[in-house]
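Right, one structure below, let's go through it.
A protein chain is absent from this complex, but the other protein chains hold their places.
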Amino acid sequence: MNEAAYNALVAERFDRAPTALGSAVVGRAGSPAQGAAVYFAADVEAGRLHNVGFRAFACPHIIAACSLTAAKLEGARPEQLVDPTLLESLKELEIPVEKTGKILILKDALSACYANFQARQATGALS
Amino acid sequence: MNEAAYNALVAERFDRAPTALGSAVVGRAGSPAQGAAVYFAADVEAGRLHNVGFRAFACPHIIAACSLTAAKLEGARPEQLVDPTLLESLKELEIPVEKTGKILILKDALSACYANFQARQATGALS
Amino acid sequence: MIKPVYLDYAATTPMDPRVRQRMLEVMGHQSGFGNPASVTHVFGRTAAAAIEQAAAEVAALVNANPDYVVWTSGATESDNLGVIGGARYRQAQGRHVVTAATEHKAVLGACAELQRHGYEVTYLQPTEMGLIEPAAVSAALRADTVLVSIMHANNETGVVQDIAAIGALCRAAGILFHVDAVQSAGKLPLDMQAQYVDLLTLNAHKACGPKGVGALVLNAATVKRVEPILFGGGQQRGMRPGTLPVHQIVGMGETARLLQLEMAEEVQRILTLRDNLWSGINDLPGILLNGHPEQRIASILTVSVAGVEGESLRFAVDDLAVTSGSACNSATGEPSYVLRALGRPDVLAEASLRFSLGRFTQPDDIQQAITSFRRAVTHLRALSPEEL
Partner (left out) sequence: MIKPVYLDYAATTPMDPRVRQRMLEVMGHQSGFGNPASVTHVFGRTAAAAIEQAAAEVAALVNANPDYVVWTSGATESDNLGVIGGARYRQAQGRHVVTAATEHKAVLGACAELQRHGYEVTYLQPTEMGLIEPAAVSAALRADTVLVSIMHANNETGVVQDIAAIGALCRAAGILFHVDAVQSAGKLPLDMQAQYVDLLTLNAHKACGPKGVGALVLNAATVKRVEPILFGGGQQRGMRPGTLPVHQIVGMGETARLLQLEMAEEVQRILTLRDNLWSGINDLPGILLNGHPEQRIASILTVSVAGVEGESLRFAVDDLAVTSGSACNSATGEPSYVLRALGRPDVLAEASLRFSLGRFTQPDDIQQAITSFRRAVTHLRALSPEEL
């Protein structure tokens, strides 16, 4: 119950200004009614993600998780959007178990982003 | 309920040491089980009561009432034991109404005392 | 760590140093500590006299007879005693009770307990503005209605009900009228006679007095007693047993005295502060006032913020001590049932903040609240995908 249980890393990540958003690949999941809506976007250059950014209607833990994940993806290969190890560093945020459902929304947004990458690659829209 | 409601006169009368008791005429009424037992006694000389004293197993109000009454009877004529005005001065003690029953015991003891006077007079025991 | 600005007076309040002082006088180990039931000695009688004075102070605030102030452990117990004890006292007349969906949980919980014991309860729905219309109360009354419980000012929205009108209806029908006046005491005039209130719930800690003490005040003209809900040594004419906590009661008496003394000025001061707060934030888009815009107490301002998530909103204003929903709900983490009853969807009920002002609130505090709130809303909207 104690909402105060946000650690310093959550607070730091929560307070950051929104970052630049790429536009080449995008992915969205969730809705306010579900308790969280998450949006990821990035540019792709030379097979690497750039300007990885996010937007979120979500609690502080999920906002911090988005921020941390976006930072980690900067310069990464698109496959890493769905790399099972990608979210490991979220442990540092000490997100309470009852928010597992909301982390899934974040994951879904990343998957959607990767699906968008694959679709755009298939159409040759990405070099 | 407030037992503290004893006025200064009650306190003063309650604290007095027991007085000398005559022995010519005596009267008793009540019992501990009834909540009060009162005993009056006096000598009779030249048609007047002397050494009017009392003993009481009773609450402070009734003890004070006995004390006041005994004092008033000192030197009085025996008929005054049953004089309806005798107990008027008890007003000063501000005895609560719920103790009316106990005042009756006091009255009964005075009446018994007077009855004893009459009986002894009839037998010629009193001059 | 810098203390946040305290704007949560509707949850509880800092104790006024004057109240504290009066309490201290009966917390000594030399005097003032007696058991008021110990009428056989001066320690007890002194304590009893202190309680009589406190009863007079509380009764004066609400125009009641001091002999009919029943001391309790707080408003929760007063509400329980008023509703359950009042209904049981009248149970020969029937077993139907009327209340509103927006009442405090202490009233709703007491009603639910009555239901478990065979009573029927009608829960009136408020208008979108939070009002319980007297006509709606009137329509709900039945031949077997024994009690109506409608609060004066709502703890989440500050909306004020027309208790005089509802009281008049009940009086005419011979039905007990219970009012929870916890949030309105000292903020609105209270007069149990003029407002036809039979049973009135008060506590001290929402008005700069001690926590853990309250009163159920009976209108001596209409109701001589209620059935007890706690059982014991027969104190308080058998209506509420237990050793009376003298320091607490003395604190509540002083609380009432200060409320009465300072009400007129203080309400004006708070109103100005609250209006400044509102005009400092309501130019942002999507800021919705919860509850009626005029029929409300000065000290509470509850807003919902469109397009932001509730938990993040609270976190973003963590330099402000405010509540989302009532303090009780803040422990359960659920969106406020009161705001939902006003028709707010869950997302908006969640993204709400209650600013509640009080005796020690200063203009600087309001300035900080405005700054913090604007920063938070702007930040969260910038982060939000809804804005894209």
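Here the chain labels run A, B and C in written order, and each chain numbers its own residues starting at 1.
Please note the rule applied: contacts are C-beta pairs under 8 Å (C-beta built on N, C-alpha and C of every residue); 3 or more make two chains touch, one makes a residue touch a chain.
Quick caveat, the model's predicted, so the values are computed rather than measured.
Q: Have a look at C:6, C:119, C:196 or C:373 and name the one touching the chain we're not showing.
A: C:6
Q: Looking at C:152, C:247, C:344 or C:379, which makes contact with the chain not pictured?
A: Here the residue in touch with the unshown chain is C:247.
Q: For a quick check of understanding: of C:77, C:198, C:266 or C:309, which residue touches the chain that isn't displayed?
A: Residue touching the absent chain, from the options given: C:77.
Q: In the full complex, which bits of chain B touch the chain not displayed? Write them out.
A: So the residues of chain B touching the unseen chain are 1, 3, 6, 14-15, 17-18, 28, 32-33, 35-39, 55-60, 63.
Q: Take the complete complex as the reference. Which residues in chain C touch the chain that isn't displayed?
A: Missing-chain contacts on chain C: residues 1, 3-4, 6, 8, 11-17, 20, 23-24, 27-31, 33-35, 37-44, 72-77, 79-80, 104-106, 109-110, 112-113, 205, 208, 210-213, 229-235, 241-248, 314, 318, 320-324, 326-328, 330-332, 360.
Convention: only the chains that are shown with their structure count from here on.
Q: Taking each chain's centre as the mean of its CA atoms, which one is farthest from the centre of chain B?
A: The chain lying farthest from chain B is A.
Q: Measure off the straight-line distance from the CA centroid of chain B to the CA centroid of chain C, and report it in whole Å.
A: One centre to the other, that is 61 Å.
Q: So the centre of each chain is just the mean of its C-alpha atoms; given that, what is the distance between chain A and chain B in Å?
A: Here the centre of chain B sits 101 Å away from the centre of chain A.
Q: By the touch rule stated above, which residues of chain A touch at least two different other chains?
A: In chain A, no residue touches two or more other chains.
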